[in-house]
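Sharing a structure here in structure tokens format.
With one protein chain removed, the remaining protein chains of the complex are shown where they sit.
Chain naming follows the written order as A, B and C, and within any one chain the residues start at number 1.
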Amino acid sequence: MFPMSVQELEKIFLNKIEQEVKIEPKDWMPDAYRKTLIRQISQHAHSEIVGMLPEGNWISRAPSLKRKAILLAKVQDEAGHGLYLYSAAETLGTTREQTILDLHSGKAKYSSIFNYPTLTWGDIGAIGWLVDGAAILNQVMLCRTSYGPYARAMVRICKEESFHQRQGFDILMALSKGSPEQREMCQDAINRWWWPSLMMFGPHDGESTHSEQSTLWKIKRMSNDELRQKFVDMIAEQVKVLNMTLPDDKLKWNETTKHYDFGEINWTEFWNVVKGNGPCNKQRLDARRKAWDEGAWVREAASAHAAKRKMREEKKIA
Amino acid sequence: MFPMSVQELEKIFLNKIEQEVKIEPKDWMPDAYRKTLIRQISQHAHSEIVGMLPEGNWISRAPSLKRKAILLAKVQDEAGHGLYLYSAAETLGTTREQTILDLHSGKAKYSSIFNYPTLTWGDIGAIGWLVDGAAILNQVMLCRTSYGPYARAMVRICKEESFHQRQGFDILMALSKGSPEQREMCQDAINRWWWPSLMMFGPHDGESTHSEQSTLWKIKRMSNDELRQKFVDMIAEQVKVLNMTLPDDKLKWNETTKHYDFGEINWTEFWNVVKGNGPCNKQRLDARRKAWDEGAWVREAASAHAAKRKMREEKKIA
Amino acid sequence: MNETLYNYTLHLADNALILAQRNSEWCGHGPVLEQDIAITNISLDLIGQARSLYQYAAELSNNIFSSTTGARTATEDTLAYLREGRAYKNCLLVEQPNGDWAQTILRQFFFSTCQFFLYQRLQRSADSTLAAIAEKSLKEVTYHVRWSSEWVIRLGDGTEESRNRLLNALDDLWPFTGEMFTPAGYETDAVNLGFGVDVKAIKPLWEQRVNEIFAEATLSSPITGSEGVWMQSGGKEGVHTEQLGFILAEMQSMQRTFPGCEW
Partner (left out) sequence: MNETLYNYTLHLADNALILAQRNSEWCGHGPVLEQDIAITNISLDLIGQARSLYQYAAELSNNIFSSTTGARTATEDTLAYLREGRAYKNCLLVEQPNGDWAQTILRQFFFSTCQFFLYQRLQRSADSTLAAIAEKSLKEVTYHVRWSSEWVIRLGDGTEESRNRLLNALDDLWPFTGEMFTPAGYETDAVNLGFGVDVKAIKPLWEQRVNEIFAEATLSSPITGSEGVWMQSGGKEGVHTEQLGFILAEMQSMQRTFPGCEW
């Protein structure tokens, strides 16, 4: 068989996209598609891993054994999600180690939301409800993304995430029914996490760098603003169940659009945190680098031992 | 003038001891006297420094600002006592650094009492009352020791120590007047610190290695058992003020001797802790070594800077 | 009998909880992602065990003290969050700091190996609740033993650095192993009452397993190498190291700050 030209390959590729056939690791794909996916999947993986830190901060202080177990399991799930995603990224020809080093050098990004501190137990509830809630909308969309391994990882992740969101809501529910201090803790956490959660959907559609091409390739299947609106509509209803409010006096049901109107995001803060100036950017990266560096001897020992063992087994056979 | 023979020098030395004239750094003294003093003074200095640790353990958790300040000042005083004593040892021809290295290598000893853990706030009271109380009796005696610099250091130390003992008693007093939990905390601390405090006076007179010669040289002016009896008589009265008891069912006033009888010390435990097997021996030495090792670069920087500064000043003058 | 059973159960629960608390400090900070997950898993298993045991202890406590006027109803959380250090009955080993990975691994290996033999026997306890908890937990503990054994072998027979770190860990932790096999009063009573396990009888089994794994890790036996090493004790009777106070201050801070709340 004659090798196909790039034009022909690209046609097949776009045809698959068109026909909703998943792209698989061994399929030909445009370099830019591959690069975009590597960037996005590893960014997503890093978000899971860095995202362990703000919640991990409260494991030792969880206020009941049941909550401690739930939180620990949740943070562990995030590690698992990180694993799925690093594996998905590896199918595109990168290595987990390189991906991690890119995070540590600051070359790769992760979701800015994790650069905010968790200051009270209420924050653990707010993260579950708002942050996971925002993440899920994005992830549900990604279950239908065009790259097979990514889509399949997302299906597994989505199942667990909706569980997490419910647990977060449940924490806030308990606070909202509790003492005045607990109710205050609940409202305070919502106040601090609301706007950063809205920022998770990224810049307005007009200003989003990678959006257009990603939409064409069906990596992305809804726009930032569409997803954000969906999120606002959902949360604005749920917050009533908590008897709490969202910190936005422009928030109002619009009978014409059948959506909630809401106030403008502070984009200066958004870009500032993306640039590395969030309250915890340095702390988060330092923590990850420290874990990695201090774990170096462990990883070396494990591979040294594996090599020794292999050599011994080969000797036995010979 | 002809140099004097060792015999003549020794005669002068013993004569001074006899006449209660203090021996001073530049005076001739027998090698064994010097060695005994270096051993004893540095052991005493180390006890002050290591003794900072069990109490230091509660600075961050002191239950009121006033108690926190008092405790912090007390532990600081101990550092100061360590300084006086290292200086006194230096007048005998040793260096502070060498003395400290001997502690870290395990060659030099410190008081075994500091190898017990401080488990509750009550322990801070018990240490002040019992441990400082026992130390004071020894130190009061040492204010009249034959070596001048040591005796003078002791005079300064004694003033502060009696203050500390009162503060310790005051902590227990507050507990004894407090809630049931506080009273329990008080009695529990007394129970755990009583016997180790009695051990602070060392083995019975018959079994004390260095005692006899030290008494002849008037380094030591009362025997271990004499001091211990004095301590028991004192504490057995004070404990009544606290409405607490000492954990010794043999403790009883003896009308004949006009002293309190008391039970036998567990000498196995005593020697075991001396040998390094106390609950905290390793932890205490590790903490001291860590502070020293991690401080190495600071000490180097300070002397490097001092050298630079001196050179610059000399240049200016030249 | 009930008070012995209560103390005995609490002691088992405290061991599980404090080690879980320590292990959970690794969550998000492990040397490899897979191992971060593994140590967290062990932590989760141990919290699960602790909860079953505390729930049972709470039940016992409510029966014992129910007559006392005004005594608050015990729950798994009052037992975990509202007892002070002097009431905690865990052995000293589990409260020791995580240190490096070698320290954590060796602590887990020493503890899980003991717990394995203990739960194995506890399955035949005259107390059916304890027997059931032991049976349910044994599968988990079997995995903990295997996982930690593999890591002891890997570190002992890995690089020079990992070997040295493991030997340092041995130095630090060995003096805390003896306590596991020295029965506290309530343990002796529990044996006599037919529901407790004789920890002295477990010791040779534990030693044999330790020797086997150390041999596979190309290390000499810590048992023959450490004769005359003094064994620390006291934890089971509430006399702990200075570590525990700080663990509890942090762990209990929310319950202490907001008393009587539901979470």
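One rule holds in what follows: a contact is a pair of C-beta atoms (placed from the backbone, for glycine too) under 8 Å apart; a residue touches a chain by one contact, two chains touch by 3 or more.
Since the structure is predicted, the reported quantities are computational estimates derived from the model, not experimental observations.
Enquirer: Just one of B:Lys16, B:Lys68 or B:Arg166 touches the chain that is missing; which is it?
Expert: B:Lys68
Enquirer: Pick out which of B:Lys11, B:Lys159 or B:Lys308 touches the chain that's been left out of the picture.
Expert: B:Lys308
Enquirer: List the residues of chain B that touch the chain left out of this view.
Expert: Those residues of chain B that touch the unshown chain are 49, 52-53, 56, 59-69, 72-73, 75-76, 79-80, 82-83, 86, 121, 171, 174-175, 177-179, 181-182, 287, 290-291, 294-302, 304-305, 308.
Enquirer: Using the document's contact rule, name the residues of chain A that touch the chain not shown here.
Expert: 54, 57, 61, 117-120, 188, 192, 272, 275-277, 279-280, 282-283
Enquirer: Please identify, in ascending order, the residues of chain C that touch the omitted chain?
Expert: These residues of chain C touch the chain that is not shown: 84, 246, 248-250, 252-253, 256-257, 259.
Here is the rule we use: only the chains that are shown with their structure count from here on.
Enquirer: Ranked by contacting C-beta pairs, which pair of chains comes out on top?
Expert: A-C
Enquirer: State, to the nearest whole Å, the distance from the C-alpha centre of chain A to the C-alpha centre of chain C.
Expert: Centre separation, chain A to chain C: 35 Å.
Enquirer: Give, as an integer number of Å, the spacing between the C-alpha centres of chain B and chain A.
Expert: Averaging C-alpha atoms per chain gives centres 58 Å apart.
Enquirer: Residues of chain A touching 2+ other chains?
Expert: none
Enquirer: Counting only residues that touch at least 2 other chains, which ones in chain C make the list?
Expert: In chain C, no residue touches two or more other chains.
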